[in-house]
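The other protein chains are all here in position, but one chain of the complex has been omitted.
What follows is chain A.
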Amino acid sequence: MLLAAYVGYVGLGAAVLRALERPVELQAAQHLLQERWELLANHTCPQPPALQRLVEGIIQAYKSGITLQGNTTSLGRWDYSRSFFFSISAITTIGYGNLSPSTAVGRIFCIVFALFGIPLNLVLLNETGQLMLLGVQHCAHHLEEVFHWQNKTFLMMKTCALVTGLFLSLLLPPLLFCDKEGWSCEEGFYYSFITLSTIGFGDHVIVMNPDHTCPSWYKNVISLWILFGMTWLALVIKLCINFLD
């Protein structure tokens, strides 16, 4: 039930943001294309001021996430899957920033959306965390019954679960990213951690390369990974906090 509400909520946010941002984005991209062709038209003698303007224009475009390569600009940043990903990045407080609302309405919506979405996300993570711990407990009990081991089973199960979580969250995904995103393995690991800890710089972001088309299972796997990976990392950090206190 909770999961359905969560997914529905994220989807709603994605749809609204897309509706708000796309027209503005198209306009800005057109404007930049025009400027660039004008510069090329006078290409026999681009003066330093013209160069300055070109550079500043490119910077501005880059900041708004538009890259001027080839004949067209990379339009369609706010397509559905990217908007969805953006909603996730807002609610989980990852906040990559490679995509962010530029209209005033989009921003206000973003604030309200996050205001309700973040607690929702926290509740979900909490539930998932409890489920995980319960699962570990069950396994420990099972092992006790089957093998007649005594006190050490729970501790062993916890360590086992910790290591499994480490593999699934931080060590295996980089290999996947290496293949699909073209990053080095170290970059994949760095990206995984920065995402799961919700720091989310945005220098590396998956699914954002317009030249790549990814299989449909990829995005679903990524969403699952984010959810469970974040839960695992949150549990690990809780452990660290208990240790510090």
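The rule we apply is simple: contacts are C-beta pairs under 8 Å (C-beta built on N, C-alpha and C of every residue); 3 or more make two chains touch, one makes a residue touch a chain; residues count from 1.
Everything below uses one rule, namely that contacts and distances are computed from a predicted model.
Peer 1: One chain is missing here; what is its name in UniProt, given the choices "KCNKG protein", "COQ5 protein", "NADH-ubiquinone oxidoreductase chain 5" or "Translation initiation factor eIF2B subunit epsilon"?
Peer 2: "KCNKG protein"
Peer 1: Could you please point out the chain A residues that touch the chain left off the display?
Peer 2: On the chain A side, contact with the omitted chain comes from 40, 43-46, 48, 51-52, 55-56, 58-59, 62-63, 67-70, 89-90, 93-98, 100, 102, 104, 107-108, 110-111, 114, 118, 122, 184, 186-187, 189-190, 193-194, 197-203, 237, 240-241, 243-245.
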